[in-house]
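The structure that follows is given in the form of C-alpha cells.
Of the protein chains in this complex, one is absent; all others appear in place.
Right after this comes chain A.
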Amino acid sequence: MASRTPTTSGRRWGSTLAGVLILCVMLFPLYWMLDTALQPASGLLQVDPVPSRPDLSGFSKALGDQGGHLLTSLAVSLGAVVLCLAVSAPAAYGLARFGLRGTRTIVFGTLITQMVPGIVIANALYDSYVELGLVNSYFGLMLADSSLGIPFSIVLMRSFMLSIPGEVVEAAQMDGAGPVRTFVRVVLPMSRNALITSGLFAFLFSWSDFMFALTLNTTDDVKPVTLGIYQYIGAHVGDWGSVMAASVLSAVPAAILLVLAQKYIAAGITGGSVK
C-alpha cells in the first residue's frame, strides 16, 4: 500500500492520529470497565467519564470475593499448558519428521477436531466425568481445558518443525543420539519460539474458558474466575463496581501477555490458523 514517494511527515502523523482514534473506539469498553471499577460504590447510576476520586474499594471487594477463583484459574491454566505441551510437542515432531503411516490422516483429524463445538464435547463428556470422578476436580478441568490448545499446538508446532533443516536432525543421529535425545537436545531448543507461542495460546484458551468450567463442575470446589464473575452478576447485579473490578483482574493476564509477548501472539494468530 505504502507509496515510496516521500510523504510529508505531517501526513504520516495524521495517520497516527487516525490510528489512535480507531484504537480509542476499539478499546473504549475496556477503558469503561476500568473506569467503572474505580468509581466509589455509591455512584452507580451515573459513572463519571474519568474517575475523579479513584476508589479502590471495588478492587478490594473483588479480590476478597474472586481472589480464590483467580488462583484457581491460574492453577488450571498452567496445568493445561503443561499437559498441552507434553502431549503436542512430541506429536508435532513425530508428524513432521517420522513419515509414519497414517500421518496424513492424523494431521487431517487434528484440523477436524478444531471444528468440534465445545458444548458437544461437554455434553458427551459429562457422563464419563461423573463416572470417573473427574467432575469438580482440578485435574478434570485441566484435561478438558488442554483439549482447547492441543490441536492448535500440534498444527502450529508441526509447521514450525517441518522447517527445521533435516541435516541438523541427521547430524544428531549420526552422533548416536536416539529419537528421544534428538528431540530433547536438538529439536526442542530449536523450536523455542513455537513452544512459547503454543504455550501462550494454551494458557489464554484455558484462562478464557467458561464452557467447561460451567458444565463440568457442579459445586464451588473448582471455580475459575470466568465462572466466578458470571455468577457474580447474578448475585450482585447492583454492585457493578466490584463486578467490573473482578473483570479487570481477569483481563490482566491478557494485557500482560500482550505487552510482554506481542510478537508471539501475532505469530500465533496467523500461524495457528493460516498454515
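By definition in this document, a residue touches a chain if its C-beta (ideal position, glycine included) is under 8 Å from a C-beta of that chain, and two chains touch if they have at least 3 such contacts; residues count from 1.
To be clear about the criterion, contacts and distances are computed from a predicted model.
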Exercise. Can you tell which of "Fe-S oxidoreductase", "DsbE family thiol:disulfide interchange protein", "Sugar ABC transporter permease" or "2-oxoisovalerate dehydrogenase subunit beta" UniProt lists for the chain that's not drawn?
Worked result: "Sugar ABC transporter permease"
Exercise. From the list A:Ala75, A:Ile164, A:Met190 or A:Ala251, which touches the chain that is not on show?
Worked result: A:Ala251
Exercise. Touching the left-out chain: which of A:Val76, A:Leu141, A:Ile154 or A:Val222?
Worked result: A:Ile154
For this session: Please give every residue of chain A in contact with the chain that is not shown.
Result: 1-3, 12-16, 18-20, 22-23, 26-27, 29-30, 32-33, 36, 44-47, 86-88, 90-91, 93-95, 98, 100, 106, 108-128, 130, 143-144, 147, 150-151, 154, 173, 178-180, 183, 204, 207-208, 210-211, 214-215, 226, 229-230, 233, 240, 243-244, 247, 250-251, 254-255, 257-258, 262, 265-266, 269-270, 273-274
